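If you scroll down you'll find the structure; I have some questions about it.
Note that one protein chain of the assembly has been removed; the remaining protein chains are unaltered in position.
Chain lettering (A, B and C) follows the sequence in which the chains are written, and residue indices restart at 1 in each chain.
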Amino acid sequence: MTFYTALVIMGLLGLTLGAIVGVFVKLFKVEQDNRVELALELLPGANCGGCGRAGCADFARALAAGEVTPGNCPVSSVEQRAAIAMALGIDAGPIEMQQAVVCCRADIGAEEMNYNGVQDCNAANLVAGGPTTCRYGCLGLGSCARVCPFGAIEIVGRVAVVHPELCTGCKQCAKVCPRNVIKMVPANANIHIYCNSPEKAAIKRSLCAAGCIGCRKCEKLLPGKIKFDGMLAQIDYDSPDAITQEDIEKCNCPVHGIMSEKERYAVAKNAASGGKRA
Amino acid sequence: MKSSRNVMTFAGGIHPHGDGKSLTCYTPVQNAPLLDKYFVILAQNAGKPPIPVVKKGDRVKKYQLLAAADGAVSANLHSPTSGIVSNIRDIQGTHGVPTSAIEISADGLDEADSPFAPIPDWRHADVDILKQRVIEAGIVGMGGASFPTHVKLSPPEGKSVDTLILNGAECEPYLTADHRLMQEFPEKVIRGAAILGRILNIGNIFVGVEINKLDAIAALEHYAGDYGVKIAYLRVRYPQGSEKQLINAITGRTVRSGTLPMDSGCIVQNVATCAALDDAVTLGIPSVERIVTVTGEVVVKPGNFKLKIGTPALEAVRFAGGITEEPGKLVFGGPMMGFAQRSFQVPVCKNTSGILLIPQKQAYNFESSGCIHCGRCVQGCPMNLVPCLLSTAIEAGRFDLAAENHIMDCMECGSCAYVCPDHRPLIQNVRHAKAELRKQMNASKEK
Amino acid sequence: MKYLELTVGAVLVYNFVLSRFLGICPFLGVSKRLSTAMGMSGAVIFVMALASCITSAISNYLLEFTIAGTVIKLDFLRILLFILVIAALVQLLEIMMQKLTPSLYRALGIYLPLITTNCAVLGAATINAESGRNVLDSTIFGAFSGVGFALALLLFSSIRERLELAVPPKAFEGTPIALITAGILAMAFTGFAGLC
Partner (left out) sequence: MTDVDNDNIKLPTGEKLVLSSSPHLSSGSSLRKIMGGVLLALIPQIAASAWLFGMRALFIIFYTAVCCVAAEALWCKLADKDVWRNISDCSACVTGVLLAMCLPVTVPLYVPPLGAILAIWLAKQVYGGIGNNPFNPALVARVGLLIALPAAMTLWTPSRGMKQTNYPEKQLFYTAENIKKINNGEPLDGVSCATPLGVMKSIEKITDRSFKAEDNFTELDSWEMISRYAVGDRAGCLGETCAPALILGFFILVILNLINWKVPVIFIGTVMLITGTVNAIWPGVSPNPLFHLLNGGLLLGAIFMATDMVTSPITGRGCAVFACGCGILTSVIRLWGNYPEGVSFAILFMNALVPLIDRWCGKRPFGFVPKREKVNAHE
């Protein structure tokens, strides 16, 4: 008897509640796009904001809505981008990978200025133009390191250095830097010119011993690999013939401004441990 | 007798102890000797910098036009002395970044040649002629913002202005330039105010002066009646000289957030601006020099000097007898809102009211270990904000939270950082956040 | 007086989160923002009040009755039925919220359907059944238990919003510091012991 009563009660209650829920589902129907979920699953999920949207979920919505292409996510790998494009049936967009480079060697070239205040690059840059002698150099207060979602930037001594193996090219650091000293370069390049100042050679030389003095020696010796933008030498990353270690030795830059990422890190470490300049 | 006067003030604010005014407020204004070189920075006004009309090698006379205004929000620039334009190049500006300047090598004759004539009969002169004179003479707000004065004098259609307020509060510690100006040249100030009143067609003119300048008040009162100007006595309180606070104290009106004083029917002008305007109208000379307080504990003979625009800070310090010890900071303007400079080569501009040298032991004044929510900044804030919360939010990168808490209303008067027992860099944080928020706003506008 | 005791007891003295330690999952999960915490609070109050009402009716009238002289006791069905009711209620709420407040729906995320397994709701229903309260008392108790949950969540989320601006040592960032705060909050609540 108990058994049957229980059965009846359970059954009735279940049916009633089920019916009510069913009615509600009909009443409050919401259309959903399952492509958003799909895209979200395929995205890296770092929520770095490198795409300029509020996290991966927002980017996924924009993807489904056709506002962006998978290539707008700077963090995803080439394979991921292709997978997303295929899953959503859209164009993949630009898929070349990038990385960040801090183009400054103020740690070994320039004097430090006295500064008292907020330890943040953007805040410091507002105080009389920033506490560095060079207006284009790295402030070294670590705003980029704090904003990097991947922990790829280290402040060595007074200057930020990017660890290329950790960098995903999300551009967050380049966006936050008040001096625009962080450049986005192709991920496979590993030799760079570490100066960012377009100023005249005389001014530059009075401020920093490591700044490019614009002697154009490298341009002459390595035509096509190095180009000049005003007074500042720059590596032509689009050149089909990539710059090599031998090239660096060949042109023998008077301020040793051209170097590989590895060497740059070693130099910075050495300068930081060897005590600051007086 | 003082108590019978109606002393006006506002809510909040601070009273800096030992305001350092006694260093300079008793000594008369001195004229500075002529220098070899002057560096006239082009961007001396808020808005667009004027365009040079002279070129390298030109011979110029004193008062000759050096650069002409570029558009409506810009101001003419005139030569401070006679000589040769030896260069036009980038020099260290007052905001730390290199800026274009005209270098003039003085010939020592100081030969004057004003481009315009005096208007002695200004009471009956055409208003448009007076207005034109303000533009010609390159008058800008000399209190600090250096906003071209003629812009303020043409209220847009539909906005009626009924009160003109002269800002003689000089609430910044250490500065006494306006004090000495009002005391030694009261008629210039009052007459300048009357001319402004005529241009704007306003009879209701106040000069607001803090009651720690009784000698200046007495001097002003001597002339006030003749020109129909009223003196408003202000309580000694920082920032009494802030536009919004001044209007609130004198008229009782509240300038709403995001609006201009004009929207509340008021126009505020600095007393030094009025004196410059009086010079331009009654003497027919443009704005090429100003009274600057050169002061600080490490200065040998602090005082007020009539300096030509373009005088480097180093020379100003030389006039003041040099220093007793190497200073830890060079500040243009007052200690509360002034800007620290990178070098002593920075020249005096039209808005440089003071050159302040701060001893080394006071130079590192920001060292924070953590906000203890004491609420002193909240009591001190004249804008009724919560600076400690703003600053904490900014340090955590929460600019949205700062915006929610009305950070844009902050006028960076520095009262909060002054009273902070933890010596937090509150104002720098605020500036950082404002810059960041403006960037975001522009970005969203572009979208 | 009886209702005062019932309500004060439910809100303060036997606060579900801070005295009985029930419903910790959403307490930690949705307390990062005050606004979402408020939304969650509303949802929980709604579910707790309704669930208490319905489950109390069930336990009072359906679980023990006499048919043709035989007393039928269905106590063993209690938890089963309660969960059924709660799950259905949460489903209703979810469907409604998805339509009416999509942003809150998204902010609450997984914690909304998880109200089903929120032991505070089932706890309230069970406590009601065990103390033999009538339907009105049960509903009041359920509603105010929800209010108690809301109070705890409100306090906690406002503190967490402030903690977000603080710089705790790395090891304590996030959940550890939240749990310590909850502990101290619970300590403060012990002071209400004996009020009723």
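Going forward, contacts are C-beta pairs under 8 Å (C-beta built on N, C-alpha and C of every residue); 3 or more make two chains touch, one makes a residue touch a chain.
The shown structure was predicted, so the numbers you read here are calculated from the model rather than taken from an experiment.
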Touch partners, limited to displayed chains, of the chain removed from view: A, B, C
Candidates B:P173, B:G241, B:G265 or B:G310 - the one touching the absent chain: B:P173
Full-complex contact with the absent chain, from B:L385, B:A403 or B:A433: B:L385
Touching the absent chain when the full complex is considered, from B:L330, B:V348, B:A403 or B:A433: B:L330
Residue in contact with the excluded chain [from B:D70, B:D110 or B:E412]: B:E412
In subunit B, positions touching the absent partner: 11-12, 14, 16-17, 30-31, 33, 96, 173, 244, 248, 254-259, 263, 300-301, 314, 317-319, 321-324, 326-331, 333, 335-344, 356-358, 360, 362-366, 369-376, 378, 382-386, 388-389, 405-406, 409, 412, 414, 417-423, 425, 427-428, 431
Residue ranges of subunit A at the interface with the undisplayed chain: 113-118, 123, 126-128, 131
Where the unshown chain meets subunit C, residue by residue: 34, 154-155, 158-159, 161-163, 166-169, 172, 176-177, 180-181, 184-185, 187-196
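We adopt the following convention: only the chains that are shown with their structure count from here on.
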Chain contact graph, described as a line, ring, star, complete graph or other shape: complete
Residue numbers of subunit C (touch at least two other chains): none
Contacts with two or more other chains, residues of subunit B listed in rising order: 395
Footprint of subunit A on subunit C - complex, ascending: 58, 62, 67, 70, 72-74, 77, 80-81, 84-85, 88, 91-92, 95-96, 98-100, 102
For the subunit A and subunit B complex, residues of the former touching the latter: 113-114, 116-118, 120, 122-123, 126-130, 135, 146
Contact set on subunit A toward subunit C in their complex: 1-2, 5-6, 9-10, 13-14, 17-18, 20-21, 24-25, 27-30
